[in-house]
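Beneath this line is the structure, given in structure tokens, with notes to follow.
A protein chain is absent from this complex, but the other protein chains hold their places.
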Amino acid sequence: MILLALNPLVTPDPGLFIWSTVTFLILFFLLSKFAWKPIVKALDERERFIEDSLAKAEMAKAEMAKLISENEDLLKEARLKRDEILKEAKEIKDQIVNDAKEQAKTEGSKLIEKAKIEITNQKLAAMAEIKNQVSSLSIEIAEKVLRKQFEDQGKQEALVNDLLKEVKLN
Amino acid sequence: MDLSHIFNTKKFFSLAFCAVFFSLLSFSAFSEEHAAADSSKVSATEAHVEEADEDISEVILHHIADSHEWHFFGHVYIPLPVILWTDNGLKTFLSNKFGHNDHGTEILDLEGTKLVNYHGKYYYPSDVKSANGTYITYNADGELLNKKPLDISITKNVVSLLISVTILLIVFIGVANSYKKREGKAPKGMQSLLEPIILFVRDDIAKPQLGHKYRGFMPYLLTIFFFVWLNNLLGLVPFFPGGANVTGNIAVTMMLALCTFVLTTVNGNKNYWGHVFTPHVPWWLYPLMIPVEIVGLIVKPVALMIRLFANITAGHILILSLISLIFILKSVFVAGVAIPFVLFISVIELLVGFIQAFIFTILSALFIGMAVEEHAEH
Partner (left out) sequence: MIVGSIAGIGAGLAALGAGIGIGNIGGKAMEGMARQPEAASKIQTAMLIAAAFVEAVALFAVVVAFLGTR
């Protein structure tokens, strides 16, 4: 302190010390009461708000991701189902077509069979008719031939003799 | 902490511009003042050259010291009230009541109380006039023997303090009100200018040093930071609202350091005092260790006090010395070298003003943090 008293520059001036202490303490109390308290409080509140908001955003994001994945699952399922349905439909279609084809085939063959039978029948009938006609024609022709041959008596007797001869042989 | 934003913002350049502007102004004010002093010395002989040098160092000291009037330029000044607690009670008068004789050659008669003004300070006069015509006596070691009344005047530094306190109150209470008014909204205007700095004090000074206990000390740290910073900056402004060198005055820094000391002492917990009085050494070392620890307690605030005082004073002396070069070398061309240097130093001082405020605050926080820390036994 003796050393400090040597130079006015490094000698604390008591008057200024008192005044500065008083003003600084007043400043300190006024500022802490009316400025720092609300400012620090507001800053803290804002920070808490931001933190909360961030946490909420994070949560919303997670929710979104969950929803999206759920949606995807649903979509996948739906797609699978669609594929299945399509496949089934195709199968049914094929079956129907096959059935129809089969039926058509059998029907056709049946028809053909029927037609064939009809044709044979018709043919047989026609043959029988032709046979009848031919037999009646041949009988007529034979009658006419016989009449012509047996117009002379001698010939008739010769024939009867011949026939009688044949019988005797038997 | 990231200081880089200080360098690359527009704000920094506007500050730098202000520094340039102010230092030019300070130069003009300074030169005007000395033009008169110099012209009287133009005819001086060689023998007076040394005296002139002495004079300049005195002028520099006068500029950074406190004073009873606020000097603007030439003969323009504001007289400030002098309040003295003398042997005969409280005496108040304006500093220009008795003219400007501060050489101690004239006795001022204050309703019976005799005083003498010597280098801007009031003393009781000696009974006899000394050889050089003053009423001031020195002893053989060069110590001043005259007694002083208690001087509690509103000096230049006190006025500057009041101005800075008013600015701080208006600005921060305004900001606090806008926080209340714009609750939950983004900051705006002054609020958005100061919010990053408040957050800087909180996140880079208080939280790392004080841990979870920072909340209680935030008001003190914020007050001290802005008080020191604003006064550092005002000290760099060479004309009216500034130019008073408040933080470069040891009484003010002593008061600030004392506040920190009181806070550490009051808040010191069991660990802290245990560390001082029962250090972890063999018992027979106690007589050595306890005084060392106690000296350590006192040296910390003293270092705090001297650091701020010496930094700011050194900056002021540097700027004034560079300007004085023009008058020492008696050539106006020196200004071509000196003024760019002054600009450079002024810009550096702007940075130093911030850094010293930061250092003062962070060291206060550190000391308080040491006092309230609850650490495990080693």
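Think of it as A and B in the order they're written, each chain with its own count starting at 1.
Methods note: contacts are C-beta pairs under 8 Å (C-beta built on N, C-alpha and C of every residue); 3 or more make two chains touch, one makes a residue touch a chain.
As the structure is a computational prediction, the values presented were derived from the model and not from experiment.
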Looking at the full complex, which residue from B:E106, B:D204 or B:E293 touches the chain that isn't shown here? B:D204
Which residue from B:V59, B:L162, B:M289 or B:I306 sits in contact with the chain not drawn here? B:I306
If I consider the whole complex, including the chain that's not displayed, which of B:A314, B:I348 or B:M370 touches that chain? B:A314
By the document's definition of touch, the residue of B:L108, B:A335, B:I348 or B:L366 touching the omitted chain is B:L366
On subunit B, the omitted chain is touched by residues 1-3, 142, 204, 208, 303, 306-307, 309-311, 314, 355, 358-359, 362-363, 366
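Keep in mind that, in the parts below, only the chains that are shown with their structure count from here on.
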Between subunit A and subunit B, what's the gap in Å when you average each chain's C-alpha atoms? 90
For subunit A, which residues count as touching subunit B in their complex? 8-21, 23-24, 26-28, 30-32, 34-40, 42-43, 45-46, 49
Subunit A partner, complex, touching residues on subunit B are 61, 64-66, 83, 119, 121, 150-155, 157-158, 161-162, 165, 168-169, 172-173, 175-176, 179-180, 183-184, 195, 198-199, 202, 215, 218-220, 222-223, 227, 246, 249-252, 254-256, 258-259, 309, 313
